[in-house]
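In this view, the complex is presented without one of its protein chains, the others remaining in place.
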Amino acid sequence: MGVIWIKIAKRLDKFTDKIIDIYAALREFISPGWKTKNRSKVSELKLMLRAFNRSPLAWTGLTLVLLFIIIGIIGPYVAPEPYWEVYVYPKNMPPGWVDSNGVVHLFGTDYYGRDLLSMILWGARISLVIGLAVIALGVPLGIILGLVAAYYGGKVDEVIMRIVDVFYSFPALVLAIALSATLPSRIDILLREVPILKDFLVLLFGIRPEHGGYLATTVSIIVAMAVVWWPVYTRLLRAVALSEREKVYVEAAKALGLSDRTIMFKHILPNTSSVLLVTITIDLGSIIILEAALSFLGLGPQPPLPEIGRLISDGRAYWPEKWWLIIIPGAFLFIVGLGWNLLGDGLRDIFDPKTRRSIEFGIKERPIMVHDIIGLLGDIAIIAGFLTAGIVYRDAPGMVILFAPLVLLYVVWKGLNTVRFLSRHYVGYALGLIAYLWLITALAKFLPSTYPSGLIVLCGVVLKMSSEEIGKRRGVK
Amino acid sequence: MIQLAGLGRYLVRRAITFIPTIIGITLLTFTIAFYTPADPARAWAGGQKARPEVVEQVRKMYHLDEPFWTQYYFFMRHILSGSIYSPVTHNNIIVEWMQGFIVTANIAVLATFFTIILGIPLGIIAALRKDTAIDNAVRLLALIGYSTPSFWIAYIFVWIFYDVLRWITLVGVPIPSRIITGLFVIDAIILGEFNILDAIVSRLLLPSFILAFISFGGLARYVRNTMLDVLSSDYILYAHARGLPPFRVWKHALKNSLIPVVTVILFMFAGLLSGAIITETVFQLPGIGYKYVLAINNFDIPSIILYTLMTGLFIVITSLLVDILYAIIDPRIRL
Partner (left out) sequence: MSDPILKVEDLRVYFYTYAGVVKAVDGVSFEVYNKEVFGLIGETGCGKTVTSRAITRLIPDPGRIESGRALFRINSRWVDLLKLPEDELRKIRGSMITYVFQDPTSALDPLYTAGYQIVETILAHNKTHPREAWSKAIETLRRVLIPEPEIRARSYPHELSGGMKQRVVAGASIVNEPRLLVADEPTTNVDVTIQAQMIELLSQLKNLKGMSIILVTHNMGLIAEMADRVAVMYAGKIVEIADVNTIFEEPLHPYTQGLINCVPDPTKELKELYPIAGTVPDLINPPSGCRFWPRCSRAMDICKREAPPGINVSEGHRVECWLYAGSGL
């Protein structure tokens, strides 16, 4: 895996280098002399992207996020069916269901008899807009308050941070629920009084103008989440700005007699941009999931607006017979959330000089050997043993208690083995064997049919031990 | 002795700075409820068809016709004296909260337990095997935890463990005949009521495991980063340079990583105590999260305020606990 990825990464390096070169050429074109002045910055950027290229996970994240954004933008235009025509088909039909016109519905139909795939395409736009709107509302407020608190300090800092403390004292979901339950009637009045805002939002969400009335609940969860989210950025900005304030360039700017506002926004803020970018990326994932959670509880966009969390909630009554009603929208949410998280994590790695330094340049790999395969077989056998035991005793819930420590011991054993914490590997195996013997003797008293699963586990242990022995004899760790 | 006196003074000082936060919490929750535009009195008296005199009576009872500060005063006085009743269920809401809390606390303890036993070893392993497949696996697990919607994974687990394996149950909350520690599992073991233990485990294990599933990866990653910070510090290198045996070096590394990790665990626990809203709703467990959603749906404003208030208080108290812990472990803070 590692070796293959390195080959891909080297291709990507060329690609990202080219992007930076084009960017540099553009800057040079706008303001001649930029290139020579920023040579080290350009090479730093290239190295950053190279570090990003070393991580397959980060690239997976980037791909998923780009896909989500594209779906979010074009979703409403490519969705095969409209969301507002309800009960056209029988409700809750399975994936691959063919309607009377011979049209295949890839994901089946939802609770309101609409094509589920189309609903997800429409819903992606709603998720994307809500996520971006929360960031657009919450982040600037948080940034300004954070900068002000850090820069002025004293009483101003004290008051702002006490307010932040109050907001931090609530789990995001609790406060967001309270707010989104109480806000809609006020938002409704606002939307009625400012029709242009309503028209703009209708356009943003890509919904039918006559559904503008449904926007009140949608906007209230945006406001609710923005209210919950801004303190995060205040704390973050304050912490980063405090450490930046001590640095020489701020002293120099002060000595030059620059105004407070210039120092805060032109000098301190740009230096916090990498941290901000990482946090916003990760938070977009969390916001989209939180929004779905609120919809799941019945807050937020109301039917017929297609919302992912709502789709899941509608499918609850039919679980597990009509599993696709929950599994498909949930998987979509999970993948979107994972994409943002992977991307954010990758970005954090390349911005943090400490982790960046440790990203290894070349990965040396030894070829796969016989004992690797034997070892793998052993692992599979052990896991299979546990599973067999699990299936055999599925009617005895108390067995869970007995099983948990065993599986745990196995995990610990594997862990200790991998880190070579114990000087002799045999200690690890002994631990595993004791766990096994303990299980067999404990269970055999009550249930004679323990042996098959126990035997499989024993096989696995023996296989693992022999693989280690072969490896040692070959002189390979 | 001198040090202890200093510790006491430090804690009193810290506790005083929490007072504005607590007042802020009560004000914030009250403000959210106060500015709710619909007429709650009418809703509580029976909706549109309610007789005007009944509506008026309800309004008087909850001081709804008075200005903000008077309402706030009466509300806080009733809460502090423990005599406040829900206009919807007509029960004492503090008693209702306590009943919900004991269920939530059980889930929270179990979930924290699972998170710790899975998260800490994994984190240490990832730190020691930095930049290997294991480290990447832990990172991926953490990210999967962050991005899994709990209302989705809960149904998948329900399908596996309820519909296929039949290991768990989904109705009622079995309680041992006497409450000793408040933790049902331990009480049942103490009392020797193994059939109830079995029922409790079947009912509470899965919700707690789902909560742990979502957070253990994050804890592992946090442990890993903390451990790496400590392991790359000069004093660990110097401990090696002094030729200390491995377990001695470990003692230094673990004690230094302990404070941030315990802090995170405590805050996680406080978050769980404020009710796993989604999980409790999915599993229909009458904990405070489930009751909170009920209160929201019924427009039960006194309950909403009380529940949010208690959540905030838990987290403030946890901060105080964390401060105490720091003061005990870290000599630099005892000034």
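Which chain is which? They are A and B, in the order written, and residues in each are numbered from 1.
Please note the rule applied: a contact is a pair of C-beta atoms (placed from the backbone, for glycine too) under 8 Å apart; a residue touches a chain by one contact, two chains touch by 3 or more.
None of the values given here were measured: they were computed from a predicted structure.
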Listed residues B:49, B:90 or B:332, member touching the removed chain: B:332
Per the touch definition above, residue among B:113, B:194 or B:238 touching the missing chain: B:238
Those residues of chain B which, in the complete complex, touch the missing chain: 130, 232-235, 237-245, 248, 252, 255-256, 329-332
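As a working rule, only the chains that are shown with their structure count from here on.
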Residues of chain A that touch chain B when the two form their complex: 57, 162-163, 165-171, 173-175, 177-179, 181-182, 185-186, 282, 285-286, 289, 292-293, 296-298, 309, 312-313, 316, 319-320, 323, 326-327, 330-331, 333-334, 336-338, 340-342, 345, 358-360, 390-391, 394-395, 397-398, 400-401, 408, 411-412, 415, 418-419, 421
Of chain B, residues touching chain A in the complex: 20-21, 24-25, 28-29, 32-33, 35-38, 117, 121-122, 124-125, 128-131, 134, 136, 139-140, 143-144, 146-153, 155-156, 158-159, 163-169, 194, 197-198, 201-202, 205, 271, 274-275, 277-278, 281, 292-293, 296-297, 304, 307-308, 311-313, 315-316
